[in-house]
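Only one protein chain is missing from this complex, and each of the others stays in its spot.
Coming up: subunit A.
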Amino acid sequence: MFFDPSVVDTAGFILRQLASGALLTLEITLLAQVVVVVMSFIIALMRLSPWRGLRWIATVYVEILRGISALVLLFYLFFILPLFGIRLSPMTTGVIGLGLTFSAYGSEIVRSALTNVNRGQRDALRALDFDPVTAFRRIILPQALPFMLPPMGNQLVELLKTTSLVSLISLSDLTFSGAQLITTLGQQTLIWCIVLVCYFIMAWPLTWLVRRYERHVTAWREGSSS
């Protein structure tokens, strides 16, 4: 059978392009997830605070960001902000845009997990004169984590897939690399199939990692009768 060495070259080229795109996709996902976690906690605590002003700001934040399409937010940050003299790099735009969008949902996850820790626990903490920070870190958070991890894990996978939007603000992520390969090589069906598999391969270990961590933080439930 005739063997064309250029096939190997082409395959190598495709792999290199997609690998560098995948790397960027992962990078954006992880950085945006940091924004998501930080903002989720800040907003959730604001929504649960006794101060009406803070609660109001947090509610407005959640409602607005939930109501805006992530893509439109990215376009706004990327194309409109510069008109006001604020120029963000595509990377920063992607991380902030996706981070903010997902934190609106994330803060609801965190909030419901925190309120799931029952009132009796807070009574006990007050009865023992814990200060709020210690109580939160040592008692409330460890009990709330098992409630927030599964939905947070789903959200992380969702975020990974949604990062494909950044290809539209000129970042060469996995989707962008795929599109570019098609421009140079054709082979539309083949390339999109590979990209699809690439996303799946990246999402799967994330799910696995979250599950592992979840088992770790719920270890105290093992062997308990209730």
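Keep this in mind: a residue touches a chain if its C-beta (ideal position, glycine included) is under 8 Å from a C-beta of that chain, and two chains touch if they have at least 3 such contacts; residues count from 1.
Methods note: contacts and distances are computed from a predicted model.
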The complex's invisible chain, by UniProt name, from "Sulfur oxidation c-type cytochrome SoxX", "Amino acid ABC transporter ATP-binding protein", "Beta-ketoacyl synthase" or "Na+/melibiose symporter": "Amino acid ABC transporter ATP-binding protein"
Residue in contact with the excluded chain [from A:Gly85, A:Gly120 or A:Pro205]: A:Gly120
Listed residues A:Leu31, A:Leu88 or A:Ile139, member touching the removed chain: A:Ile139
Subunit A residues touching the omitted chain (full complex): 45, 48-51, 114-115, 120-124, 126-136, 138-140, 142-143, 220-221, 223-226
